[in-house]
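All protein chains but one are shown in place.
So, chain A:
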């Protein structure tokens, strides 16, 4: 064997002799996306209409934002079931703040607070999740189950279970605003994904997060602040969930604590897995998660647009997850 020291930019796969299969498994997401697009262009009426694009962008944005956070948590070897509930909590808080007498009197400050406070509350939930997982060694699935159950409950208590409707164009910009004709939240997704990707690729925190997920013992013995890194992942995930909750409320100009972010945890996990995140941790393909979110959104849309019942769409989603996990397993060989 010869010794080569030249740097290789792409991760080398040991299975190059299985060229075709590795191509499909590595780019499975892209292949699936193209297939869905082709199918829709041929079958779904008006698919190429710009309006279709805008609808899909505005709907995929929340899944994508949460999926990015979920990817980080899964990369540490954890899971976060509380994302949907945290969305509900922040989504319930925002209208409460900007419809309060104080905010009516100081519109600008009120608007700022109605964005900042819910996100701060979401971040605090993340600290709680992370602390349970890393300081008290509670299983992630159990630790985040606490907010999964109670978070939505708190949101309902805050709003007395009422649907809050409102007219606040400034706040609604989050969900309905457009820049160069494209929905505002589409840009938001790209900015968030780019930032998180940069953090994962270039910062010490990103590298340490992947090391914790890849081999926690080894990371700890190498001086990685394992507890802090894990808390960080849960905090980022919760913060992004809080933001997603605000977007949902802004889109609808109404806040229904019982429905915001309902089943979002499953969509986000599915998007992350479809995007190539390993459930055992150690890998965080951020743009993969976005791709996963787009695929899940498009499948939902395709079925809906062709008159298939919502219940059937759920089965299709399950099918996608099974397929993604299968491809992942095959790739490990």
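Note that in this section contacts are C-beta pairs under 8 Å (C-beta built on N, C-alpha and C of every residue); 3 or more make two chains touch, one makes a residue touch a chain; residues count from 1.
In the analysis below, contacts and distances are computed from a predicted model.
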Per UniProt record, name of the chain withheld from view ["Fe-S cluster assembly ATPase SufC", "NH(3)-dependent NAD(+) synthetase", "Carbon starvation protein" or "Monosaccharide ABC transporter ATP-binding protein, CUT2 family"]: "Monosaccharide ABC transporter ATP-binding protein, CUT2 family"
Listed residues A:152, A:230, A:283 or A:317, member touching the removed chain: A:283
Chain not shown: contacting residue from A:149, A:191 or A:204: A:204
Touching the absent chain when the full complex is considered, from A:139, A:165, A:222 or A:306: A:222
For chain A, residues in touch with the removed chain: 1, 3-17, 202-204, 207-208, 210-211, 214-215, 217-225, 278, 282-283
